[in-house]
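The complex is shown incomplete by one protein chain, all other protein chains being positioned as in the whole.
Here the chain labels run A, B and C in written order, and each chain numbers its own residues starting at 1.
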Amino acid sequence: MDINRIEFLRSDFVQGFPAYCGFTVDHISESRFETRLSVRSEHRQQDGFVHAGVIATMADHTAGYAAYTLIPETSRILTIEFKINFFKPAVGNLLVCRSAVISPGKSILAAESILYSQPEELH
Amino acid sequence: MDINRIEFLRSDFVQGFPAYCGFTVDHISESRFETRLSVRSEHRQQDGFVHAGVIATMADHTAGYAAYTLIPETSRILTIEFKINFFKPAVGNLLVCRSAVISPGKSILAAESILYSQPEELH
Amino acid sequence: MDINRIEFLRSDFVQGFPAYCGFTVDHISESRFETRLSVRSEHRQQDGFVHAGVIATMADHTAGYAAYTLIPETSRILTIEFKINFFKPAVGNLLVCRSAVISPGKSILAAESILYSQPEELH
Partner (left out) sequence: MDINRIEFLRSDFVQGFPAYCGFTVDHISESRFETRLSVRSEHRQQDGFVHAGVIATMADHTAGYAAYTLIPETSRILTIEFKINFFKPAVGNLLVCRSAVISPGKSILAAESILYSQPEELH
């Protein structure tokens, strides 16, 4: 991918609600996007787990930018729908999201996100 | 519903991520929950619309508490999955969410949320 | 709705797989479609319930034709995705499906189907 496009996507990703949530970009390549979140108390729900909404937002936004790597610069991405399953409560302090486009259609793209939590920030 | 249970649900709803997002409770009754959000710049995505993650979080959390009105005080609610469709970009400054339980199972409850945006805060 | 359009939709509905399944049309109006199925042994799964695939097919096809009532005769309907929840095992001999368009977009329409089973064929 063009380095300028990568830099644009990296900074464009972090604005508005995703910036407010604190997501950061780990890796960008064609059709792929990886992000992370250092979990804070304001990301949790009533029982101390990461809130489903944080996970859904991260999955949606990262998937959207995976799709964004494949479309012309003059086009924009807008979510039309998604489905999410929560297999286990997310209890760690680090959340990682890996998204990949699985159907690169002309007007509708489908992308898949896999999230997992880790006990502590990796170094 | 018992007034103490309603007051518990009203305050329990607003903590952690939902508090950080700014959702407030409008109405609570058996199997139903209604909430609102005054949209601020940190709720928007890269094109100025309310972020899909805000909408999904509000839909999920309000639906969860609609389910919470039906279960014993000793039980807890945890989202296992959801599906969301975005029909139109949310452009207004007020977001309203109405959730209702549509299948009150013993261990699995299903609830539906309908969200709509309005041009400005109602008085 | 135009009577010729209704008659076209009524007969167009019952062909290929839906005809093989045995679905029949009960009622057609603008944005709405209602169908039924007399459940036979070949509609059941390994435990005697109506197979999830029968229910999903009926929900999908009836929703598709609800959408079909709203588009120009020169256009065609193709399912891009759906989500389905099964609240209770369907045990009766009659299955009824009611579908309605809930978002009449220009290129993407969303419709909702509600199915229920009854103990026996109504007269």
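In the analysis below, a contact is a pair of C-beta atoms (placed from the backbone, for glycine too) under 8 Å apart; a residue touches a chain by one contact, two chains touch by 3 or more.
Predicted, not measured: the structure shown is a model, and the values here were computed from it.
**Student:** Can you list where chain B touches the absent chain?
**Tutor:** Output for chain B: 80-81, 83, 107-108.
**Student:** In the full complex, which bits of chain A touch the chain not displayed? Write them out.
**Tutor:** Counting over the whole complex, chain A touches the hidden chain at residues 83, 85, 87, 102-103, 105, 110.
**Student:** At which residues does chain C meet the chain that is not included here?
**Tutor:** On the side of chain C, residues 12, 15-21, 41-47, 49, 51-54, 56-58, 60-61, 64, 76, 78-86, 89 touch the unshown chain.
Please note the rule applied: only the chains that are shown with their structure count from here on.
**Student:** Roughly how many whole angstrom separate the Cα centroids of chain A and chain B?
**Tutor:** Distance between chain centres: 22 Å.
**Student:** Cα centroid separation between chain A and chain C, in whole Å?
**Tutor:** The answer is 36 Å.
**Student:** Taking the mean of the C-alpha atoms as each chain's centre, how many Å separate chain B from chain C?
**Tutor:** One centre to the other, that is 31 Å.
**Student:** Quick check: what residues of chain B touch more than one other chain, meaning two or more?
**Tutor:** 83, 85
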